[in-house]
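The complex appears here without one of its protein chains, the remainder shown in place.
The first chain written gets the first letter, and so on, giving A and B; residue counts start at 1 in each chain.
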Amino acid sequence: MVLEEEIPKFSAWIGPALLWYLFAGSLIVVIVAALAWLVQSTLYGPLVAGDRVYRGLLAGLGDCAGISLRRIWALSRLAIQESLRRNVLVVLGLFALIVLFAGWFLDPTSVNPGKLYLGFMLTATSLLVCLVTLVLSVFSLPADIRSKAIQTVVTKPVRSAEIVLGRMIGFSIVGTVLLALMGTTGWAFIVRSVNHRHEIAAEDVLENRADDGTTAGWEGRTSFDRGHRHRIDLKPDGSGRTDSTQGHRHDVRAVTAGDATTSRPIAYAVGSPVGLLESRKPLRGTLRFLDRGGRPSTKGISVGAEWSYRQYIEGGTLAAAIWTFDGIAEREFANGLPLEMIVRVFRTHKGEIEKGITGSVRVRNPISGLQSDPFYFTAKEFTIDAINIPRTLAVTSVDGGTRQVDLFTDIVAAGRVEVILQCLQPAQYYGIAQADFYLRAGNGSFAINYAKSCLGIWFSMLLVTAIGVMFSTFLAGPVALLATLSILLIGQFREFIQRLFESQVTGDATIAPGGGPIESLYRIVTQTSITLDLDPTVAVQSIKTIDTFLLAPMRLGAGIFPSLSALGTADFLAGGFDIPLDLLAENGMETLGYLLAFFVAGAFCLKAREVAS
Amino acid sequence: MSLPDHPQRVLSVQLGAAKTKKGFWLGLHSETLVALVLIAAMLVPLSALSQPADSSSPGGYLARLRTQFGLSQANLGEIDPTSETIRLATLGLKNIAVTLLWDRANHYKKVEDWTNLSATLEQMIKLQPNFYSIWDFQAHNLSYNISVEFDDYHDRYAWVMKGIEFLRQGIAFNQREPRLLGRMGWFIGHKIGKADEKKQYRRLFKADDDFHDRDRPGRTLPERDNWLVAREKYLGAQQLADSGVPLRTTALIFHGEPMMTAINYARSLEQDGTFGPALRDAWTLAGDEMRRYSVREIPTSWDVPIRLGLREAELTRAEQMAAEIEQLLPGQFQALEKLQRESLTTEQENALQTAAIDRTEAEQKMVAQAEATLKVTWPMVASAAPADLRNAAKKLAARYVEAEETAEMIDRYRDIVNYNFWRATCEAEVTEPALRARETAWRAEQEFQNAQLQAAKKSYEESFAAWREVLDAAPVLRADELTAEELAELIARYRMVLEQLDEKLPTPFILQDILDRTSTVAQ
Partner (left out) sequence: MHAGTSEKKDSHASNLRDVVVEARNLSKTYRDFWGRSKKVALKPLDLEIRRGEIFGLLGPNGSGKTTTLKLLLGLIFPTSGEALVFGRDATDVSKNERIGYLPEESYLYKFLDAEETLDFYGRLFGLPPQERKRRGDALIKMVGLDRDKKRQLKEYSKGMTRRIGVAQALINDPELVLLDEPTSGLDPIGTREMKDLIIDLKQRGKTVILCSHLLADVEDVCDRIAVLHQGELKELGRVADLLRVTGVTQIRVNGLPTQAHDEIRALLTRYGGEDIEFGNPTTTLEELFLEVVRDTEARPGRRARSIAVGAGSQTNGPADAPRHD
């Protein structure tokens, strides 16, 4: 899977994050207070305004102190009851329909149906859950205000903070229940969907005979099921496996009537798919490079790809990619290092079309520099290849002699080891990224991983609910709905807006071509390509200036608003990797931060509002 | 005070000005009214625009446009309920959704996420199933751009086939779009048959049961050649175009494809080392296709369709017309020529007499005038005819001009597709010497690679001899650069063989003319 940014350790992340949060929070409070004071000043003059703002802030704090859990729970219960009354459970039926008709949308011939199904299921779950809680949260408070039921509530000793929090919690509970049900169904659907078998017809299998006429094995193919088939290769004893297609393989065993080694197989047993729905727990290292002359370098070579995620090393030279793995304990890797890797290939000449590009992997002691003899492999792109570095390694010394060393006594030093990758064919290149090599430290359960992914959806749902409730404190239902969607949309285009702004300010069109909103409109109307520079006429200059002013608040918004897709962890799940707890914890903290902010904003807005005008 | 049990008396005070403000009409606000009127007004042009067609009327403007361009859903091809559902679900934002999806597809391609890329394409075509460019562009993306990202040729082949299958889907949705069938033919022919991996691709394609079962069950192994399958596709496309479906591409090239695939098929057989009857059959097929192409009516930009093969016939017709005029007005042509010559001034005469390189600028001008004067055409002859014959003569002259012009037009169109060369190829390659020349050349190359020098030398010489016969019989090939270069390569290897045998190229060399020409080119 692609991991463009390293996931920091939670312990290292939390400190700066909290500081930043406090800083941003105080800044916002100051800005809001200043704005409120300005508005009030125009109405009542600066002194009264100051007094009002001060009292308002004080009352807000007082409200927080008076918050009662019992009341919050009462209001949450009410929200849940309201949801049930609105037949929110209908959405479960909708989900069931989606699951039933998922086949319409999903292409079983896809390169990796497991990934596709997972992506689909998680998207459907997330969309439905978020949509339901969004609609609930956005329409609830305005409906109460319209029906005036709110008047009966606020004339009880209820703080606006409690009303807001009660709603947030209530709808979140509804969302949580929905999510739990959908998550379980979705998980069952996926497990059932990707699981399949193949048949092997006798006429599709050919026997390989060795020179002496004995059976050297069987070769053939499976039946065509779910949009794919496998090639099979059986050993003389009748056991073997298929090739890897659509991200999985099967174990195959020939069933013979009598002795397996002498009689012809009468049937073949094909096992369940292997390699789908895994949950690898990787131990990742840090990557550095050696250039073709063997000199250290921070980067590899670019082969001109637009995406600079992978760096390339030249084959047949001293160029190498070196990963340093830390924290390797002998008891964890008692049988050696299970190295897994994805290596991209870039050919500068066709070479031998029918043969892959070979490379080598060695392990080295980072302190003594003692390194093992190479392990050779042929690059398989886009699929995970595995090399097991055994406990006992051969080491060739300068004089040509070979001796055996132990991985942990001689190579791993203080829990650290280096893995060196080289491409062996001249003028051909290997492309790698830091996340492409890792030690498989263990296997998690797919079900738990799926649950973790649902936790990501849960965070999104909480955010959506909170934003919805926050807007519903001062906007009418449909407007609040649109406002929430806008916020989420801006969050979705967070990076794009940031790049656009940067491009606008620096004047460097390569960062994000096309300019701001007015310039884009101008280009659409005049049918000017986004890559074309506009003549710097007065009109164009003023358009750019206005755009900068328009982009500035968008940039600010993009920095503040949450990005739901950033909370998504579907990539891990689909890629077959365990979702790191650090990531979950960080996402959780971020969500919590946002929740707090939206809660405070909502409570403040409701308090400042006349609920019975 | 009393507490009587009287019924409640509810106080209701008339609130002064009740709701009788002006601007109210039928209980509606004036704004509402204006909006309603505007909406109603807008519905009028809308109905004119989008009234659906039925048996009694051709419908509104859009409906008529749809009929005109064959765009109505029922005409286009398969209607997919999913596609319809998804399109409805976008609530009219279909095009925006497609734009976003296109953008995402580009992103997925950039970050090499092939699974999501395919899924995105799938969604995109569900939204716009009748948009030719999406099918064409994205199929090309799959077969040409993504396939090469993989290192294993099996993977590459799989992606090439994905592009082809993508087109198959497109064809199902657009049964009246010959271009898509044409693209499929192109992919199957050229991507599989001309890529660097053509050897592997052609092998895999032949063995691809899944494809052939889907495409046309019962296809025999020899028929599974990619070029033959491509030809099938082109023939299907041609048939579709002939059924009256608008062909939105250049007919001249489009109709030449069956011939080209047949030729490529034969060439591929030669490269594979398949000779004998199989190859002769292949070239016979190519010849048949060539003849079919020759007599096919091709629309031109002059509104008059032409047939590529009829140039010679048109010229003959022109000659015939000339002869008929001559018969009608014997000696008139020469007489007119003579008359014109006599009308030349002495300066013009002198200028004409001067050798071309010695002429001054003034003389050159005069020569040009003189030549224009001297040019006599049959219409001129007809115009000058006596009154009783003039009408008949003029008719004949007009037919002469028509034949001449058609021939010229055919000539121009022939140049565009290199028709003369391909016709000569088809005619020549099927002959026994040509088949022999190819087979021996292939054998020679094999022997050369296996270092069987004497055998190679002999084979080369046999091939050259056969080639001599071919070239002598086909002047077009003799003049062709590509053929010459191909032969030059053979000769170069023949020379290497000779060098290793310590021999010299025999003089005169049997293909000396070719050698001379290519060496000039090389210099």
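Here is the rule we go by: a contact is a pair of C-beta atoms (placed from the backbone, for glycine too) under 8 Å apart; a residue touches a chain by one contact, two chains touch by 3 or more.
Predicted, not measured: the structure shown is a model, and the values here were computed from it.
Screening A:W13, A:W37 or A:W73 for touch with the missing chain picks out A:W73.
Across A:L3, A:A49, A:V158 or A:A254, the single residue that touches the chain missing here is A:V158. Within the complete assembly, A:Q81 is the residue of A:S26, A:Q81, A:N208 or A:N335 that touches the hidden chain. Residues touching the missing chain, restricted to chain A, are 43, 59, 63, 66, 68, 70-71, 73-75, 77-78, 81-82, 85, 147-159, 610-613 (touch as defined at the top).
In this section, only the chains that are shown with their structure count from here on.
In whole angstrom, the spacing between the mean C-alpha positions of chain A and chain B is 45. Residues of chain A that touch chain B in their complex: 2, 104-105, 107, 109-112, 115-116, 119, 224, 229, 306-307, 309, 345, 347, 350, 353-354, 356-357, 379-382, 574.
Interface residues of chain B, counted against chain A in their complex, comprise 81-82, 110-116, 118-119, 122, 149-153, 155, 165, 196-197, 199-200, 210.
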